[in-house]
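Every protein chain except one is present and positioned as in the full complex.
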Amino acid sequence: MLKMKQLTQPRVIIFILSLIVLCTLPWVVSSFILRIATGIMMWIGLALSWNMLGGYMGYISFGHGASFGVGAYITGLLMMLLHLPFFVALIISGVITYIFAMIVGYPTLRLSGSYFAIGTWAFAEMMRQLVLVLDTTGGPEGLRLPPMLNDNFFYFVMFGLALLVFLTAYFFFENSDFGLKVKAVREEEVAARTLGLNTTWIKNQVFALSSMFAGIIGGAFAYWITYIHPDSVLGPLIADQMVIMVLLGGIGTLFGPVIGAIVLYVGNQYMLAAWGQSSAYLIILGLAICLVILFLPEGLLSLPRVFKSTTKGAFARLFSPPRKTRI
Amino acid sequence: MGLFMQTLINGILIGGIFITIAVGFSISYGVMHIVDFAVGEWIMLGAFTAFWLNMYTNVDPLLLIPFIALFFALIGYLFQPVIQKVVNIKHRSAAMMALAFTFGLSTLIRGSALTLWGFNNRNLITVLSEKNVDLFGITVPAIRAGATVFSILVTAAFAYFLYRTKTGITIRAAAENKTVAGLMGIDGHRISRLVYSIYVGLTAMSGVFIGSIFSVFPDMGLRYTAFAFFVVVAGGMGSFSGAIVAGLMLGLISSFVSVYMGGAYVFLILFFILYLILVFFPKGILGKGW
Amino acid sequence: MFKKLPIRRAVVVLAISCLILSLTGCGGAKTGADAGNSASTEARDYYKVGVITSLSGAEVQGGNITKYGYDLWAETVNNKGGIKVGDKGYQVKLVYADDQSDPAAGANAVERMITSEKVDFILGPYTSGVTKAVAPILDKYKVPMITGSAESPSIWTQKFKYTFGSVPAADLTAISPLETLSKLPNPPKTVAVLGVNDAFSKAVAEAFKASAEKNGITVVKFDVVPAGTDFTPLISAIKQLNPDVLAVGGHENEHMEVIKASKSLGFMPKAFVMHYGITNPDFSKNLGKDADYTFGAAVWTPDLDLKDDLFGSAQDYVKAYKDKYNAIPDYTAAACSATGESFSAALAKIGAKPPLSDQQREELTKTLEQIEVNTFYGPIKFATDGNWYHDNVGLKALVIQMINGEQVIVGPEAMKAKDPVYPVPAFNVR
Partner (left out) sequence: MELLEIKNLQHMFGGLKAISDLNIKVKPRMIYGVIGANGAGKTTLFNLITGIYRPTVGQILLEGKSLVGKQSYEISRLGVARTFQNLRLFNDLTVIENIHIGQIYTNRGRGKNRTTKDLPGEIRRLLELFGLDERATEKAGNLPYGMQRKLEIARALATDPKLLLLDEPAAGMNPKEVMGLVDLIKEVKNQYPDITIVLIEHQMKLVEGLCEYVSVMNFGQIIANGIVREVQSNPIVIKAYLGETEVG
């Protein structure tokens, strides 16, 4: 359990302080900023959930949006057809996406590398087409949820979910045997198996876990936006953005997805506001992706490391993942 | 029976166009291990180049094909070192990097095209456009027939190049096993550059046909990326016969499903089949892919 | 130190998360209306008008048409001294937001316009999907919006309080072409209906089907296909059924591809019936003579004998539009331009000077429900109950036919400029 010594570490203090700041946010900023903050929280959660699969385990999915969309639709349908309260619907949709991902994951995870990327993408497109032709989901008319116009509510829901995913990533993937096993799968799957790791089980767990988080966040999103459409929650853009955020921030790290989500989401919103009437922001987005990959392949998170050589590096140490030197 | 035959012919003609793209795509995947998300953008650029050239010179787009192929081959040749730099990045998810890079590239090209050329649809008119041939009561759209025949000829020529010329054999060696190829003293960089340039040239060239069969607009790439992926993956990366069979399959499935089941299910079934193929035959339907 | 799989920690994590999630219930005690007090405090002597539409993404083409319409209204108003309230004219300034053709992005964008730009009122989106996502936010902030484009009937059944539409819903307009054709001396007996799987196009296709059945035309095929489908196989199948009419619900791109595919397969029905999109200049420009004789539905054409004080006659409007954008406006552009006039009239009536207070916005919304404005586009009067709540249902649906690249009104009987050409000449004899 937490010891006093751990509590006084700068990292922990900063974490707790930022939690307090984030909790007071709704009473400080305007409604629009709060909406942006809600969006940031949502994307942090999504990027972190993708990072469990793509970063720690090295299985690059271009179909993670499917989990998001399935969660959104299940929550929507449960609320509209069965009139369940939001949190009940959310939890059920989390469970269903988890089970769904276990079923889908078993065949899909036999693929690896680019094949896995294309396979997940094909699956996600299939889901979108399926929802488009189904009558229950409203097809191309989309699905409307009961309106709920409390900004603070959604901010705290998204904040809570992002925190949940963050803490899961921290405790399960960064600082545990489970995380090491997952990384072992990424590095050398065959070797991991010969060391006693049941890689099939590990892969399925990670896939299902990260899908479940994406699904729950999707459910919260559906209630927040109140209107979902196959193209908006199951479109390729959702998965693409998760991938880019993680890459931008630093793949396979704890803070990378967080930073990537903030930078990309705020940047996108800013560009839309600043040059509202042009498609030029696509150019900036594309250029940014290309440049980051060419010159900062470890993501923005590696900037402090570049810094470190010139400065004392206090900042850098703060954000680099904890090193374990003691045996 | 007439409908059945018509559907069959339609199916063959839909898939035929994508064979060339699939062949170029998978050979470049074999050599460079890049899944190119920008494949649709090369198609779009090829179609637009044909459109502008046709507008200013009034030369039939079909006659411009050799020029477009060469022009884009040159672009590919000049651009390849950048891609190579990404491929060479020492990173734990190197394949990912390349994938994301091409994704960024595709966004960049699409954004530039939208900004430069606006959002309008354009119609690329060729001498074969909207004409048709009557074959025993089956109507064959001339432009599609032309595209398929041309596509088969180019693919055959490319196959000859790969299997019968020294450079071609070297490329295949590099595609099948990079280490061995390296041991044999093959210059990997030169080969990669050549292959990428061929791939871009072939893809842009196919864009001329695709643009004239459907229509030309900056967002068109997204659609055809999906089709190209289908043919490449279902056929098995790097397999010639696989690409042809998968191309035909793509066409036949879309054709038969839309006639006999309803157009609503075409994409659903296509993606479902693609997914099943990937899971159960990751080396392609003929099992000949890498 | 390494530890075993931290069951204890897992419990702690879950406990913390549950705590936070349950806190959200209490944390969110404040209601949205209080949180978003959008009352403008800045002093200005012009109206700040939000424009939310698709400036990128899949619907960028139509999005820009709405933008052109709104822009032309703002420019014209400003050139004529602004919106007259009392004895003073106030200029309008448009603030744009791109919904990226995505409902969620649209919801964000409109929230930004309201809370950060503090716009007085809003000119609405191109797509029905974005309209549906934006409408609840408008209800939350009580800011009125009129969309000059969205046509999906499902918007109006939701009864949003602050959302209005100046184009009649697709199910009201799409019934007219087949109705007109059925009243000809040699009416079509069979029709094949294709629709694209988006909200608007599907509604159009369903309306085609319904009106065919109502008017005694047999529907031999009805198929709704996803966007991006290759039409060749479908048209081959339809060709075998040999219907008199092929009716298509879609946008200009699909219409173009349907005509191209039909021609390349040698399929020539007695008429092509479409809806929105054939009046888009690209349709005629790209297809040339092949575009001719296509039937469509519209609520406005440049030939109508309508006028108002701002733009003058419909013909004057067309001229102004053509000078600015080098294109002929379609009914969406016209509806967008006319949409601004509704606001002008309502503002003048209540005498609300910029910036608008919350009460004034409320008043504005009330007034929009009451007034009828006669514009170059036609009368705008929003329904106040029924299935088309807040939609401008007063407009007559016109049947148009493209002849030599011009839209000609061929129905209904009372409005027609010419008799419809039916059956239409084949592609190769035009």
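Here the chain labels run A, B and C in written order, and each chain numbers its own residues starting at 1.
The rule is short, and it goes like this: a contact is a pair of C-beta atoms (placed from the backbone, for glycine too) under 8 Å apart; a residue touches a chain by one contact, two chains touch by 3 or more.
Everything numeric here is computed off the predicted structure, so don't read it as measured data.
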Per the touch definition above, residue among A:128, A:181, A:203 or A:229 touching the missing chain: A:181
Candidate in contact with the missing chain, chosen from A:132, A:192 or A:208: A:192
Those residues of subunit A which, in the complete complex, touch the missing chain: 177, 180-181, 183-184, 186-188, 190-199, 323-325, 327
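We adopt the following convention: only the chains that are shown with their structure count from here on.
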Cα-centroid distance, subunit A relative to subunit B, in whole angstrom: 32
Two or more partner chains touched - positions in subunit B: 114, 119, 264, 267
Where subunit A touches two or more other chains at once, by residue number: 129, 132-133, 278-279, 281-282
Subunit C contact footprint on subunit B (complex, rising order): 2-3, 6-7, 10-11, 13-14, 114, 118-123, 129-132, 134, 139, 141-144, 213-215, 217, 219, 223, 254-256, 258-259, 262-264, 266-267
Of all residues in subunit C, those that touch subunit A in their complex: 1-6, 8-10, 13, 16-17, 20-21, 23-25, 27-33, 35-36, 38, 55-56, 58, 60, 67, 95-98, 100, 102-105, 107-109, 111-112, 114-116, 129, 132-133, 136-137, 139-140, 152, 154, 158, 197-199, 202, 226
Residues on subunit C engaged by subunit B in the complex (per definition of touch): 56, 58, 60-61, 64, 194, 197, 223-226, 228-230, 232-234, 236-237, 239-240, 252-253, 256-257, 260-261, 263-267, 282, 286-287, 290, 427
